[in-house]
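Only a single protein chain was left out; the remaining protein chains are all shown in position.
Now for chain A:
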């Protein structure tokens, strides 16, 4: 409310600045002709100079003659008298006043309406102050942690705490450095590696660099089901031009996640961006994917595992997919290929066995 009064007062003052001279009486003949005055002063100046001895008499004479010639000409050119009184002058004043009274407020309000943010005028001043106080607290907390870390650079916990704060302050590169230090001092851990990879990606404006990819792969090795690295690795595939691979990986991630997981939206968006018909959410929140899609996804996974190998979980998922599709023989074959591929890894073999048991693939037993 107060602000509207202020704006109104500003407008009134602006209009008054124009109305004030229009309302004054004008004293006729207030100002002499400036030209003749100028040359008169010039001649007086020449005389003063001559008196001070700066000009020689002959010089002064010549200069005075020249100024006199110009004075004569100026007198001859003296203009018409000012037209400040009479009916036309009065009409002009009224027109100018109307112009000022209308143009200034209307133009100012219209311009402000278009480009300003009048809705912010009502904002209680407290909100901003609180916000600023909050950000000040944050700043001093950051400064404290920073100085602590400068003295104890081996405090991995500290680095881990400050990293997400850096990220929120828009300092992605510092966040990456902090995670790097956290990994160095606290050891690699799947979530930590995934977060590290993520800030590397954010620092590069969404590009998954080789460094970030390595971090994600490391994280997956430690915890194969972690969605974040799988998501970014899928994006890496898309960025490398392997759209099919990316699609399969996203679909896989989608099918392996609960329907209400926070990342499903992002995954669906990425899938849509890849040009795949976006799997619309079903009524129960179940993705409705056509059988063809599933078949293609599964074969994509199978091809990848065949060509590049994979983790036990991926093999297990392939087995389950075949089972779901009712292709038991293929599931059995997949179990066998998995055992061959993972023969060095007891834990992995156990995962495969568990899955085989779960799917009752009795004929797939070794």
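In the analysis below, a contact is a pair of C-beta atoms (placed from the backbone, for glycine too) under 8 Å apart; a residue touches a chain by one contact, two chains touch by 3 or more; residues count from 1.
Rule of thumb we're sticking to: contacts and distances are computed from a predicted model.
Between the listed names "Fis family transcriptional regulator", "Heme lyase CcmF/NrfE family subunit", "Methanol/ethanol family PQQ-dependent dehydrogenase" or "ABC transporter ATP-binding protein", the UniProt record for the complex's undisplayed chain reads "Heme lyase CcmF/NrfE family subunit". Listed residues A:7, A:226 or A:274: the one in touch with the omitted chain is A:7. Touch with the hidden chain on the side of chain A covers residues 3, 6-7, 10-11, 13-14, 17-18, 20-22, 24, 26, 31, 34-35, 38, 41-42, 45-46, 49, 52-55, 58-60, 62-63, 66-67, 70, 74, 77, 80-84, 88-89, 92-93, 96, 99-100, 103-109, 111-112, 115-118, 120-121, 123, 125, 128, 131-132, 134-136, 138-139, 146, 150, 168-171, 173-174.
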